[in-house]
Structure formats: structure tokens, C-alpha cells
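Incomplete set of chains, arranged as in the complex.
Order of writing sets the chain letters: A, B and C. Residues in each chain are counted from 1.
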């Protein structure tokens, strides 16, 4: 069994209203040392693939087809083998 | 009786609530900003629906830091009526006046429709003019209305009679079909359906008005008891 | 595109970069030789390319738009401003407009449709009106491909996200599917607003020394020069190289609406003009405001609030970042505006001033980066005259189609399941249709209805168009589009008072496409005059072609009607067993472009031999009278799928049956003859109703508690369970989306 950890973040230049709203809230709450915050998504997937290569291929494919909106987002992932 | 409607940036049902009190219930009502710090002089506080601060992180999450919140908690602890509808319900759970949390609808999409509900508990200050077990139709409109709490909490809600409204055909995956609950003391009600959209026949239903009339009735009863 | 170093004026000329930006050889020559007397620099060329695009200038469509009928006694503001305005009495006015966001929605469906909604809402409140309702008209390719399913899913999610969050109810619309929209979906949104008549504002910048104030969101590199892209055909593979997508922030816009309406309400005396930043962002809003008064502007781009570092003047001026507006404010009163916006936590800064020399001057980091006559951007755009040519497919003659229907119940069930006919509930349940607590008739009936608070009046509204008809006969099809809208309004108890439109067509430089636009506009205009419903606003989206294949000509009509007395509000649902059911209007063999033709043959062809605008108007007036005399229990207009579909749809809500007979063939149950309604009345009104209708209405039978449709036809006996019909209609779209 494999575990994929997937991070999805905004491309630079794309407006991130969620990050903005959180940043404003933190400043109102006086967290002055937070200079920036960006909001993204995180997924953990367990895969029953036969090999690490296959698990990686599947992970890439689901990122491209479903999890990330490539118009606006980029993704990064790692795959590791875990006990069944 | 004097109502406060607490408006947050991004609230969009604040005026609906305001008009429900002013025009349909015909009682005194004032719109107050969440930047205020006091609820002095009010007999009931209403937290309307909408998308406070855009609801970008989690619905109600950012609203819990508004200036008015300590006053609201104090108001609730003084046993005065507090009603949160939709985003108002979400805010009440975020600030801990009500247990549990509201997750994404099971379908993951927004649902707007008229929803049949059952009045499970008609012994609250919000529901005393309904009959127990009465079926009412009230519109819902939410993306995150899937009520969640753990088993122990659910058992407690049941044994204290805190479940006030349930859905007849659970649209969003809420545990135990919960559409609305009160706190233990019974003076804080949170519900996803919008009673303020069902206060005139021309809008298709008056069955939400009964809720506001119940609040008024309890208030008057209380006044008589005190005098 | 973002990192390309700026070319010199000479390099622009030598390398002909202007062609890439959509300016033609002749246009570039006109600009450099005639208008400027020198070569435009990089920034200036960019501004011209945006402002001279079809999207901003209407250079290919003006000739046609002039043919619209825009008069009428209610018109306070016709086409030309952010939105049109009609008088509805009691010092109140209704404001509305529709806009297309086709190209952005194809590239990025969620944000594309969301920002389409955001944009049209800004058009409404920039006139001074409170937005009270949204509608959407959508077209996709067939739901047999994953891409089309994805587009539908995401477009609807985007509309729902923006409209729900900002708190404007989405109360109506339409969706149709046809292969011609493969690779070219249409996403049109309409917004309706209400205001006090005397608060009307316009987008103008005048008065030497008055301040130009920028308000709202910061400027980033979103959708730079989007208008010039929207004005060209796109080909497959383009979705790989695009500049940054525009992201909408409905929360920001909610604050912006509230702040702007506060300025209009409380600071009207110092507000000279207000306009939203739409296509071509800052340049188009500011230059249009100035050109209206023959003014010039000096803008300092360093003062423009920016979200990103190192933005160039070209990027700042042509960015299509959302949720931004421009004000022109009387000199010395700027602080009043800043104070309002501060309360809402929004940026508001003076970025320049009005000047009298007619020059549009931009400075950036101490340098003048643009100095051109304002008029050259707005008024000097060439207008192209086209001559249409009747499309080849209209010259072929083929005998009109008449379907062979062997099992009428089964056919009815199948027609009800066609995606264009089937229930759209799975879509509109994602839209908050009741926020603001004014919705009387939510999606699911004919026109939607919202009441006007504190009066006894309501507004009815609808969006309609049947592009197949227009493809087969642009002139008659255009008339039918308006007629169908009007029929929806009338069935809901209203009187049509005006329309807005979205003209979605292919490449106008192609003579056949131009013919389609020209003829359908003339048809629309004629019908508008007949119904006394002028065109008060609209939008043009041309070049809807992928790899040289154009969409069906799709002018979408958005119509608003007035209901003077709330007791006249009527819905399509049958109410009580025992009520009598009539069909108003005559049924012929009209199958050209019909749902059943497409279903049975997979193609559409044929002519329209029976449509008559006068008959249409006559029937509508009869129905309107019957409603006003309180004779009507339910009214439903007939459209796609014909009488069979309309009867079934009316029966669904209460699950009532109907028993009766009709002197029509089974096939004619699916005819799409226009000008018809299904009406139900209480039996005690029979003689009064029939006296009013004379021979325009035919009794079908009566409603029954037993939920069966039982109608004897000339050649068959239709017997079907309402629940079976309902199931095939109700679940079809959801199943197709799986």
C-alpha cells in the first residue's frame, strides 16, 4: 500500500480571496507578525497500486484531472510505501 | 419587545430578518453592526444568514472574533433569547454557545428549496405556538448545513430535549436529521432553515412567523410573571 | 505575454505585433497616421487593441444594433449606459442588463461564470440600483462528453458561489444542449435592480479638476486584455497558453455594493459619475466616462492600488481584476468618499483628475507613458459595414418533417427526458432563489416573480431563446424568441415592459453569420414593438467559433414584466381536481427545429409556415385579460416539446390527472406551434372564460384526483401515469451528468 501526500497551492498572480480574508482577520486580532498567508488544499490518499511508480502515476493523474484546477493551481506530492 | 439583528460584513439575510420583525411581527427592531460591543437595551438577539467575512475558511470561523461576541455570550448567559439562522447557527457553534459543528452538505453542493420539518420540541421559548410533531415548510439555502456532533453529545442533546427541529427528508446528511437545536438552558436556538423567509402568505408560507410570535409570547409571559 | 520586454514603437511597427493583439493593418495605419501622427508606443498600442476590440467598441455590430427599437414611454435610460432603466411608477424604476461570459467560462468555467455574475451585478449598482434578482441562460454541447458535463457542473457551481454569497437571488434562466456549442459554451447572466427614479446615475467624468477615484479591489495581472481575446475565434489547444485567470470575490463585491449605494444615497451631490470596471478594466471605464463629456484625463498609475509588484502600465490599464469601480467626484470632496469606503475596509484613492484639453494622459514612475486624444480610444473607432448573405443551408429546400408516433405515451415520456426539456431542478436548487425575502415565484414555473416591497406590485422576469428556430429562420426565429419571453411573462400574470439581450453569434466578417445576426435583430425589434417592450440594454458576443465552426445563432432575450396587482400572480401548476383545462391557440404541423425532430432524426431542418406576430399578441392579450378578471387557476406557455410536455409539466407539482379529448393527432401533441398556452379554470367560470376567449381556446377536459393523463386523440388514446412521466422528466439531467 502507498500513501500519497498532495499539496495544492495557488499560482502566483492568482487572487486568493481566502488567504486575504484570513490575513485581514489575523491583523484585526493583532497577530502583527503574520506578514502573509496563502490558503491551499491538502489531500492524503492511500493507494493499492502494485508499485511505487504506478502509485505516482495515479497520483499525478488524479491531481491533473480532479484535485487541482490547473488554470489557477499547482500541485506537489510525495508517495511513500506504508504497511497494509 | 426590542430585537437586535447583528449584521456582519457579508451577512446577506440581515434585512430579511429585520423586515420579518418590523413588518410581519410588528415589533421594535434595530440593525446593529458586529463592531458594536454591547447589547444593552435589547430583549432578543438575532444572528442572520449570509457569508460572514466571505465564509472563506469555514463558515462562521472569522465571525467569532467580532467585537460583539463577548456581549452576545454575556447576553446568552443572562438567559435572554438568541436565535441564529443558517450562518447565524454556524457562528453560534463556532463561539461555543451551541455544541457540534456544521460541515459541507453530503452532496457537496449548495441546496436551496422549501424543506418539510417536524417540530420535535414545542416547549421552548421559540416554539411554544407550534404543536408537538407539527409538520412545517420552511426554505433552506446552504452549502454547509450538515450538522455533526459526536455520539456522547448526541445522546445529551436527546436526553435534554435540545433537538427542536428535524428534517423530514434529510437533505444534507445531518446526524439524527437535525435541523435546529437549543443550548441546555433552552434560550439559544440555532437552525439552518430560514424562518424569516416564511413570514407572509405571498412568500409561500407563514409558518416561520409562528417562531417569532412564540418568542414574543414567551417574553410577554415572562413580563407578566415578573410583574 | 507577461514577461515579454516592451518593444519600441518602431519594433511594434516592424514586427507587426499589433496584429497579434487584434488590430488590423488598416486600423494600425489609421491610428498612427491619422489619429496620432506618430507611432503609438507599447502601452498605447495595448490600449487601442483593447478599446478597439469588438467587445468594447461594437465596431462590427453597431450597424445592426441601430435597428433595435429602443423607445417607449417607460424608458428612462436606453442602451449606452451600464444598464437600461424603465419607469414602473410610484417614483420607482427597474434597471436591467444581460451580459455574456462565454470565453472566460470555457477557459475556466467556475471562475468564468462567477465573474460573469459579478460583472453584471456591477453594471446594475453602478446605475444607482439595488440588485434584486439574477437569471442565467446557458448553452452546452451534448452531455455525452466528460468535458461538457464538467463545463455544466462548474459553470453552475460558479454562478451559485457568486450569487448566493453576495445575496442576490438567482430566480430563473434556461439551459439548452446542442452539438453546435461543443467547444463554445454560452454563459449569459442577467441582473435586475430596483431604484428610486431620482437617484439615477451615469458613467461620466466631467468638470475640470474633478477627481477620478478608484475604489474596490486591488489590480493584479488577471485576464489582461481579455476583451481582445474574447473578440477573436479560439482554436483547440488555446486553453494551454493564457494569461492569469480572473478570480471573483463575492464578499468583496458585497461590501462594494453596499458602499457604492451608500455614496449614491448620501453623497449624491458630489458624485459626478460612476462606472464599473469591466472588459478592458481601467482604460475602458475611465476613457468612456471622459469621452461622454468630451473631457480629458490625467491619471497617475503609481497611485493605482496594486496587488503585485512590477506591473507595467500596459498591465495596470488592461487588467481585468474584478470588484473595482471608478468614481468622478467634485474637487475637494474626496474625503467624504474615503470615509465611506474606510467603513467597509475597501481601498478608495484618487488616481487623477479631469482636464479640459481632451487628452488621455497616463504617467508612470515619473514618465508620461500615454498621451493620446480620449476620443481616439472611444469615438474614432472605425465602424464596419457588412452585407449579409443568406446561409446556404437556408437555400436548400427539404420537405418539412412530420414525425410518426406509434406509442404516444412512450414518446411523451422520451421527449420529457430530453435534456433541453427535462427538469432543471438539479441546477436551480443550487441557487439561493429566496434571499432578500421577495421571491413569490421561484424557478420551476414560467417567468419568475419577485414582489416590490411596500407596494402591491411585482416584477416578472425570464430569459429565453430557441436557437434552432433562429438557425432555420433568423427573422422569424428572432420574433419567436421575444414572443416566447413575453408568453412566459403573460402566463405569470405580467405585462412585458422591456427587454435586454445577449447577441451570441459567430464571426461577423463571414457574410452568412452576419446575415443571421442582422435578420434576427430585425425580427427581435419587430416583436419588441408589437409587445411594446423596448430594448433597453444588451451585449454582443461574436466570434463564437471553434476551428471555423460557428454556434447556432443565439440571441438570448431577457425580459421583464410588470404585475400591477399581486393578486394576478399566476403559476403553471394545476391546482384542484375538477378544474377545466383549455389550450389557447391553434395547433398545426410545426415540427421544424422541434424537440421531437431532433430526438427522432438527430438533425433539424424545415420552415416556419404558421407563426404570426399579430396572432401571438392577440392570444397573449386574451390570457392576460382572463388573468386580470381572476378567471385563471393556472397558466403555462407552450414551448419546447409542445402541448404534451406543457400538460405534463402543469400536472407534476400536485400530481393531478387529466381526463379529456383532443381533435389532434398523436404527432401533433409534440408540434411546436407558437402562440399557445395551457390554462386551467374553475368550472364555475366556464361560460365567462369561453365568452372572453371566443374560438381562441379549446376545452381539453378536466383535472382528476386520479393521477393519470387520459386523453383521447384523433388517432390514438394517450394513457400515462403522471408519476411515470414525472420520473423521466425529473431525473433525466441528473442521470446524464453521471
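The criterion applied here is as follows: contacts are C-beta pairs under 8 Å (C-beta built on N, C-alpha and C of every residue); 3 or more make two chains touch, one makes a residue touch a chain.
Here the structure is a predicted model, which means the values were calculated and not measured.
Engineer: I see a single representative of every chain type. Please write out the full complex as a formula like label plus count.
Structural biologist: Counting every chain copy in the structure file gives A x2, B x1, C x1.
Definition applied: only the chains that are shown with their structure count from here on.
Engineer: Starting from the defined contact criterion, work out which chains touch chain A and chain C both, please.
Structural biologist: Both chain A and chain C are touched by B, going by the contact rule given at the top.
Engineer: For chain C, what residues touch not just one other chain but two or more?
Structural biologist: Correct list: 249, 251-252, 345.
Engineer: Touching at least two other chains at once: which residues of chain A meet that condition?
Structural biologist: Answer for chain A, listing residues that touch two or more other chains: 17, 21, 24.
Engineer: Quick check on the complex: what are the chain A residues that touch chain C?
Structural biologist: For this pair, the touching residues of chain A are 11, 13-17, 20-21, 24, 69, 71-72.
Engineer: State the interface residues of chain B toward chain C in the complex, per the touch definition above.
Structural biologist: Within the complex, chain B contacts chain C at residues 9-10, 12-13, 15-16, 19-20, 49-51, 53-56, 109-113, 139, 141, 143, 194, 196-197, 199, 202-204.
Engineer: Along chain C, where are the residues that touch chain A in the complex?
Structural biologist: Answer in residue numbers: 2, 107-108, 110-111, 217, 220-222, 239, 242, 244-247, 249, 251-252, 307-308, 321-322, 345.
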